[in-house]
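To keep things clear, I will list the structure first and then write my remarks on it.
As you look at this complex, bear in mind that one protein chain is not there, while each of the others sits in place.
Take a look at subunit A:
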Amino acid sequence: MPKDTGIGASTKRREDVRFLTGVGNYTDDVNIYGQAYVHFLRSDVAHGRIKNIDTSAASGMPGVVRIFTGADFEGVGGIPCGWQITDRHGNPMQEPAHPVLAQGKVRHVGDPIAAIVAETLEEARDAAEAIELDIEELPAVVDMKAAVADGATKVHDDLENNLCYDWGFVEENREAVDKAIKEAAHVTTLELVNNRLVANPMEPRVAVGDYNRADDMSTLYTTSQNPHVIRLLMGAFVLGIPEHKLRVVAPDVGGGFGTKIFHYAEEAFCTFAARQLKRAVKWTSSRSEAFMSDAHGRDHVTKIELALDKDNNFTAIRTETYANMGAYLSTFAPSVPTWLHGTLMAGNYKTPLIYVNVKAVFTNTVPVDAYRGAGRPEATFQLERVVDKAARELGVDPVALRRQNFITEFPYSTPVAVEYDTGDYDATMDKLQEIADFAGFEARRKESEKRGKLRGLGINCYIEACGIAPSNLVGQLGARAGLYESATVRVNATGGITVMTGSHSHGQGHETSFPQVVAEMLGIDASMVEIVHGDTANTPMGMGTYGSRSIAVGGSAMVRATEKIINKAKKIASHLLEASEADIELKDGQFTVAGTDKSVAWGDVTLAAYVPHNYPLEDIEPGLEETAFYDPANFTYPSGAYACEVEVDPETGKVTVERFAAADDFGNIINPMIVSGQVHGGIAQGVGQALLENCAYDENGQLLSASYMDYAMPRADDVPFYQVDHSCQTPCTHNPLGVKGCGEAGAIGSPPAVINAVIDALHSGGHTHVEHINMPATPARVWAAMQK
């Protein structure tokens, strides 16, 4: 019998009422009396030297308040990068300046050159057309390998070259890996591209800067996944405003997918301009602007080699990856191809030797940073494609080859520096074979063939690292922040509870699932618990939502704070019941003296805390409010097995996803319905990457896909109904809820399943020369591959 309340209940999402009835409060809904509007004049060349910006005519245009250029930001800090990587030789990465508005050069299409503040948006746009720009176009650097070749044009004149870093991991393993590959019975090699993506959240980015002269207080309303991080980065590094004079509010946010983690120039600009102009300044991105100013995702070019012994045991993995940073370093960009990618290269397998080399490259393109999965999809795609190719080359069953190499004993220390605490990869594979109906596949294939279609079954496993992360560890790895989370649990006099969390919800359903945890712990109804998040003025310091960390880290902080509440409430109850504190039990919202029928209700205790007439004032303070900070001891390691069935039309190369099954191990689960929804959305994004989405540049650095006519988002009819299961549960061993995180798994696990299925379909049709098709596997690519 499924639970209908508390942990494990598929409680309906309470936030959906406002989202589905149009009463959400998004940043664009924030309008401040007297606000002006800003329009950014952006570069339409990929690389150029700014020789002159003449704003004199534009400044006289109707409604123009003021026009800002890079010169206005000379005494202001640049946009900071939050993670420093140390390269193979022990040197820090090359880190270029990132001005709020371009200074000296423009470095990508979309780089902001001038900001026109006017009474209306239309007036700002009109004035932008009157700005006379003299920009000397320079050769653009687009291809990553060309960018690091000798004599390449430099994106940043003051850096040595376009190589941000050359990272080796684990560098000490390099020679041993080379030797193992040389001595292997079989080596499978695969070169592949992880295509550049644009996140495209439904709500584009928005920033409203406000300034109150009366108390010298700045406020930024922004579409962010982590308002405290924005406050820290912008206040401390860009504008020099102390935290107590800077409030950052991220109200309802319509999807983030990583792209709203980062601190953006537009946020700093609106805050800065509001202080200069003593009035609010608002910017709302257009969809076209979003394509050329939101950080992009992925964009790796990789060669991977998998070595096996004569018994098909994996003996070594060696990879070489070129990772595109774009023109500047976005907030977490350097960490994505390194610590979030290299550390996952063991996957689910006990490969003893691994060496990962990553060359991060500057190009004249939009900055690239974390996008749903961030590094783990890139690792998973390489590994699961090369394992599939190895199975094909060796003529063995791809499931059997995987099972043979599975890690089966936990905890397990990988050769890439992480320790998996729990997992059961055979269990998720067993579950997958059941829910995907492997047994019925041959019959379905024959049925497809009757209709002239090629049917393929692709499977893969994944492991990922969530719940980022132990602060002392990430500090050693170059993070310039701690990665704990915090929560304040405020119990009100009549028993209702307000939880203020540093985690931010922008589609994850925290407002529903977090109360389920508190309600379970206290034995009260979840409707008595309200979640407050997204405002630095009324929530404790928080690091925000990304890396599937909210329940594992933010949820754990909330548990710790609730435990403190329970301890104090028991003290109050023991006083009211005239019993020993050790004998007090809390169950179903009643404090009972063990072994008796003497009890006092939750509401009586909370009232006593705030009306302390009969209260142990000599022992404890009145009130019932506790804060906890939680710093995780390790990452969490969700894992799973995915299966995709596709049909390929051999006449056109069109691929359709017919079936998709996902068996995940997320540890303990708070709300199964929300977890399923997270997996569904992740798979849709993974299928989008595998079959549809591609951010394209031409050789001049012109962005060619900046509208929904040119950038193909997945639609409802591109995905089937999924079979998802998360009944395999090996609880996390080091957080109080035993949870692992589920937000990114779908996007990590699904792309290799789709491509493995396409290859399988083509082989079944006799196209056995096709070893790989790069994503997105569009009809043109699939058809062309079949023709060779």
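The definition used in the following text is that contacts are C-beta pairs under 8 Å (C-beta built on N, C-alpha and C of every residue); 3 or more make two chains touch, one makes a residue touch a chain; residues count from 1.
The rule we apply is simple: contacts and distances are computed from a predicted model.
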**Item:** Hidden subunit of the complex - UniProt protein name among "Fe-S cluster assembly ATP-binding protein", "EfeO-type cupredoxin-like domain-containing protein", "Carbon monoxide dehydrogenase subunit G" or "Cytochrome c-type biogenesis protein"
**Value:** "Carbon monoxide dehydrogenase subunit G"
**Request:** Specify the residue from the set A:N700, A:T733 or A:N774 that touches the hidden chain.
**Result:** A:N700
**Prompt:** Which of A:D397, A:D588 or A:D710 sits in contact with the chain that's absent?
**Reply:** A:D710
**Message:** Among A:D44, A:E243 or A:D649, exactly one should touch the missing chain; which is it?
**Reply:** A:D44
**Message:** Which candidate, A:R14, A:R125, A:K350 or A:R480, sits in contact with the chain we can't see?
**Reply:** A:R125
**Message:** Using the document's contact rule, name the residues of subunit A that touch the chain not shown here.
**Reply:** 44-45, 109, 125, 128-129, 288, 291-292, 696, 698, 700, 702-707, 709-710
